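Removed: one protein chain of the complex. Kept in place: all other protein chains.
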Amino acid sequence: MAVAVSVAGGITIWLAAALETSAVGASSGPRWWPTVLGGMLVAGGVAIGLVALRRPDPVSEQRVSAHGLGRLGAVVAAIVLYGLGWHFFHFLPVTAVFLAALMFVTGGRGAKALIVFPASTAAILYGLFGLLLRVPL
Amino acid sequence: MSDVLAGTTALLDPTIGLCLLIGVLLGTLVGAVPGITATMAVALAAGFTLTLEPLQGLAVLLSIYVAAQFGDRVPAILVNTPGTPASIASTFDGYPLARQGRAGIALTSSALASAAGALAGILILVLAAQPLASVALRFGPAELFALVVFGLTMMVGVSGSNVLRGLVAGAAGLLLGTVGRDPITGDTRFTFGMPELSSGIPFIAAIIGLFGIAELFNQLVETRRRNAPAPITQLGAWWPTRTERRELLKPTAIGTGVGAVVGVVPAAGGDIAGVIAWAQARRASQHPERFGRGSLEGLASADSASTATMGGSVTTTLALGVPGDSVMAVMIGSMIIWGLQPGPALFVESPDLVYSLAAIMVLATLLALGLALVRMQGVVKLLALPQHYLSAIIISFCIVGTYAVQSSVFDVALMLCFGVLGLLMRRFGFPAGPMVLGLILGPLAESNLRRALVIDGAGTLLTSPIAVGLILLSLGAVLLPWLRSTSKARKLRARVPENAR
Partner (left out) sequence: MTPTSAGGATDLTARTLATEMEEDLGVSIVVENRPGGAGSVGMEHLAGQAADGYTIAVLPVEVSLLGHQGYGIDPADYDFLGQANSQPGTIAVPADSPFRTLEDLIQAAGEEPGSVAVSNAGPGSIWELGATELGNAAGVEFKNVPFDGGAPAVTAATGGQVDAVVAGIGETAPAHDDGRLRVLAVFTEDRAPALPDVPTASEQGHEVVIGSWATVAAPAGLDQEVADALEQSLEQAVSSEDYVSFIESGGNLPLHRSAEETEEFVNAESDRFAELLGAGS
């Protein structure tokens, strides 16, 4: 846990440093607020690191499982592919395929899950957003 | 009195009832879908309602506005995703309640509290519109800055037990708020050459990502081979017991008060009010440790506050001609087209109109409340679906909803990034609330501070009574809990050695 926290602290410090250097490009006014914030982040990161070293805190969340991580990865990949697919094809079929893929990855099986549900949900989304709200899909 | 009569009887026209119904249905739906905000819906409806008579059109627009405040609690409570920014604070206690199997009570209490807040806010509109409006006028940049600072100090309260991490998250949020154009000089900051970022980080995408998607990802990550984590299948009891009802009174009152005040201030809306009220109710509560873990009081205060802002916003809009929030900005446009000019003259020339509008809002509130209570049936059926259905629905609605805000795929990508960020934050114990607060309030704080400095130089903050008062309150908000906890700790330590002997 301490490692994780130190990493977090380290990241914030790095961000703050990057921030201060890039902020130099702007004119005098806009610079000081982000700089102040960057400084605060650095201080905060250091403080967290120190506190963690002195008092290990209990982990309240359930442990992460490899299976779960795998699922997460699959879902994210599906979403990214969806985004690409949407760019090239029309909304309805792409969304239906995407939903089917999601269902599969998260454990759904059977025709109802893989065909009926994605198709109907995609239709509802289209109706709601595309037609009712006139959003250019 | 005759104005009141004239105002309310004007509503007896059945077409208005129809408009009310349509508006409430639309508003509830819109609120319930994350990504679609009331502002968007009202804006689109404004286009359609141009052809209607003023009162009919206003009935539709106002009821969308009101009903959205009821609809957005549903996803906030059930899936930790605020349906609109106004329900951010509702997720703090609403979602934990749902996870404890008490979603039913959460939803009902939320509806009741929201209705109470809305009605109280409307009452204020009717009674105290003009004096309140003149107070609003005195809120210049310096005062606004002080108010925002006060809101930011709520971050401390919102952080729960991890105050230090909460502050870091808050600072990170503030930093994210600086992305975009400098409010005074217009130079771009941290946009990395992407025009989509030049107006700042799209707010809705960030919220949906940090709250909704992160929660979803978190559930995914925790799944095991066989055992999917329990979705919220239990609604539990629906109607709060008498003791619970009594519990709700005080936080609702606090929420309403805060909401009405915040609503009157231009540019401050339900989201800020909800958070401030939540923190205040916690301070005044007998059981502060329950807040953030499933406290009905927390939920009630957050909900009543964000709906109470409506009355205040409408007040500012009608009395000053200045939009109280973004929805009102759209409505002003429509009102002008219908030949109604919001401003002090409105109260003099057509006072009955004001009463009509108030009555419309009251009716809309009642209708929305009814709808909220009735929707339980539908919600139960929805929750009976296995988890993978639900997550697929949530993901797809979030994606399309985020896209719909600005027709931008970039926003969706950003939502995903925030989802991952939110996940990481959760696993490392960083609360997401302060980050969102920082994101919303940061730009407001900075722009108003710099503006105040430009106008009058460094002394402005100290010359305005409102500003000074608010800053003192903020200091108090930060110091008091710290003082209290250190003195408690001291007392504890003094007691323990005695027991040990």
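Chains: A and B, in written order; residue numbering restarts at 1 for each.
We take it that a contact is a pair of C-beta atoms (placed from the backbone, for glycine too) under 8 Å apart; a residue touches a chain by one contact, two chains touch by 3 or more.
Just so it is clear, the structure is predicted and the values come from calculations on it, not from any experiment.
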Touch assignment to the omitted chain, from B:18, B:284 or B:455, lands on B:455
With respect to the chain omitted from the figure, which of B:44, B:169 or B:220 is a touching residue?
B:44
Out of B:54, B:343 or B:370, which touches the unshown chain?
B:343
Full-complex contact with the absent chain, from B:69, B:447 or B:474
B:447
Who touches the missing chain here, B:18, B:137, B:284 or B:472?
B:137
For chain B, which positions touch the chain that isn't shown here?
39-40, 42-44, 46-47, 50, 137-141, 181-186, 188, 195-196, 198-199, 266-267, 320-323, 329-330, 332-334, 336-337, 339, 341, 343-345, 406-408, 447, 451, 454-455
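Quick note on the criterion: only the chains that are shown with their structure count from here on.
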Contacting residues of chain A [partner chain B, same complex]
4-5, 8, 12, 15, 19, 22-23, 26-27, 29-30, 33-34, 37-38, 40-41, 44-45, 47-48, 51, 57, 60-65, 67-69, 71-72, 75-76, 79-80, 82-83, 86-87, 95, 98-99, 102-103, 106-108, 113, 117-118, 121-122, 125, 128-129, 133-137
Touch list for chain B against partner chain A, complex
29, 33, 36, 40-41, 44, 164-165, 167-168, 171-172, 174-175, 178, 182, 184-185, 187, 189-190, 217-218, 220-225, 228-229, 386-389, 391-393, 395-397, 399-401, 403-404, 407, 409, 412-413, 416, 420, 426-430, 446, 450
